[in-house]
Structures are given as C-alpha cells and as structure tokens.
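Note that one protein chain of the assembly has been removed; the remaining protein chains are unaltered in position.
So, subunit A:
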C-alpha cells in the first residue's frame, strides 16, 4: 500500500523536478543531538579569538576573518591548522590563493607548542603535523569551484578507515578569487560567489568540517574600510570577525561582526595568554564601541610576523 502511494507521489513529482537526493526532515531533538555529537569546536590556538568565537571554530559552520593586509589573517589560519592537527582532530586542507602558506611559520608554532621536548621528538612531531596538512594552490574561481566539488565527491565516497578525516578547510583568501569576477552588471560573477557559498556550507554541514575563510577590506562610504565582496556575501558566513591594526605598533584588535550564538554584546572576560597583543571590543559595523580588554602577549612573535609578507 505504501509503495503504490509513494510511486504515485514520485510520478507526480517527476515531471516538474527531479529530486536528486533525500531531504531529511529533522526534529529539534535530532538536530540538537547531531550538533552535540558531531559538531565540535576546533581550537585556533589563539585563546582570545577562541573566546570571541565561543569556543573555537565550529564544525558545520563557515567562519570569516576580514581585515586589511598584514593584520594577521594568515597567521590565524596557520595557527589554527597547527593546533587542530596537533590535538588530533583530523586533517586540514589549506587552499592557498596568494602563496601565503609558510612552512616556516608552522614550525615556529610547533616550537611554541612544545618548547621542552628534545630535538628528535620535535622533529617527529613536526613531520606528523606537516603530513596532516594538505596545501593546494588555487588561483581563480573556476579552479576553486572544481576543487570544492572534487573534495565533496571524495568525502561522500570515502569510508573512514581508522585514519584521520578532514576536519578543517581553510581558504586563504577567498576574496582574492571572488573579487575579480563580481561587480558590474553581469550577474555571472555573483552567481559563482553564491555557488561557492552554497558549496562551502554544504561541505561544512554534511561532513562535519569547520571552514575558515579570509577576506580583505575595501574602501567604503566616508573613507572608512569595510569588508570586501559586498552585501550579498554577508549572508554566507555564519560568523564574521574583523581584525584590524590598533594605533600602537604592537597592537591589533579583533571584533565580532556577526555570530549565530553570541547575539548580545556581553563578552566574558578572560585572563588569557596569547601570542600577540590584542584587545577586544564588539563592533557595530564600522565604528568601534563597547568594552575593551587588554591582554598581554608575546611581542616577539608579533615582530616576527610583521616582517613576513602577508
């Protein structure tokens, strides 16, 4: 009885649209248990940013970090990759659009993680970490879309055989491949940007992966800077952070532009040690307001970073 009814339904459905996958109807309870079991928080290695994110990069969500050049976006990406692999969450896929991936910086982070290990153990740990970070260069949006489709197909057909699974996908920076194609009256570029967004969110949710993307800044009204990629991109990431230079030569600021969970402007204070000197405030679009918190850090690391090209 059920079969004939279903056949009848499918035949009514088929002329208009072909459903290419099962769309599950989940109740709130099932959603909640899936989130609690599968969607964990991945550490970025920078406790201040983890605090702002509510625990870290969340699997199943797309996090965006925007900021002007040399504000530390690539450092956040490299630090996240190192810490995630070091704590055995899984593998990391690093899509590099501007040749900013630096194995030297990864080894600096590993040194800071395990300062007291003897040299051989440090070497082995560095080897293990490096072998779990896959770095791939993409230089245009077509290659990016291709690669993301390929990643999705591979993930669908791979069975976990006891080895590590992909858990973090970093695209540094997604704006440098999207920005050249958008703008103007033609809607093709916007369509490709929207497709990248849908693909990233689908990969993140279906396969329990945290996606971290970076974005640069462009000039906005009244001479202020605003994140690139326009109004349509704002609807794509779950969480958006803004990094910017402070007035001092050692200071940077991190502000939250959008968050799914921490909607109020109250942030918990943490006495935290961080590799950089950062202070936090909560942003309302482009003007900085709210509570500020100074955190002391290691200025040597920041000076080293400042000499890297970003």
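Some points to look at:
Following the convention adopted for this analysis, a residue touches a chain if its C-beta (ideal position, glycine included) is under 8 Å from a C-beta of that chain, and two chains touch if they have at least 3 such contacts; residues count from 1.
The rule is simple: contacts and distances are computed from a predicted model.
Per UniProt, the protein behind the absent chain is "DNA repair protein XRCC2 homolog"; the candidates were "Carbonic anhydrase", "DNA repair protein XRCC2 homolog", "Translation initiation factor eIF2B subunit delta" or "Septin-type G domain-containing protein".
When you scan A:38, A:88 or A:188 for touch with the missing chain, the hit is A:188. Touching residues on subunit A toward the chain that is not drawn are 5, 9, 12-13, 15-19, 23-29, 31-32, 35, 187-188, 190-191, 193-195, 198, 201-202, 205, 231-232, 234-235, 238, 257-258, 260-261, 263-266, 284-285, 289-291.
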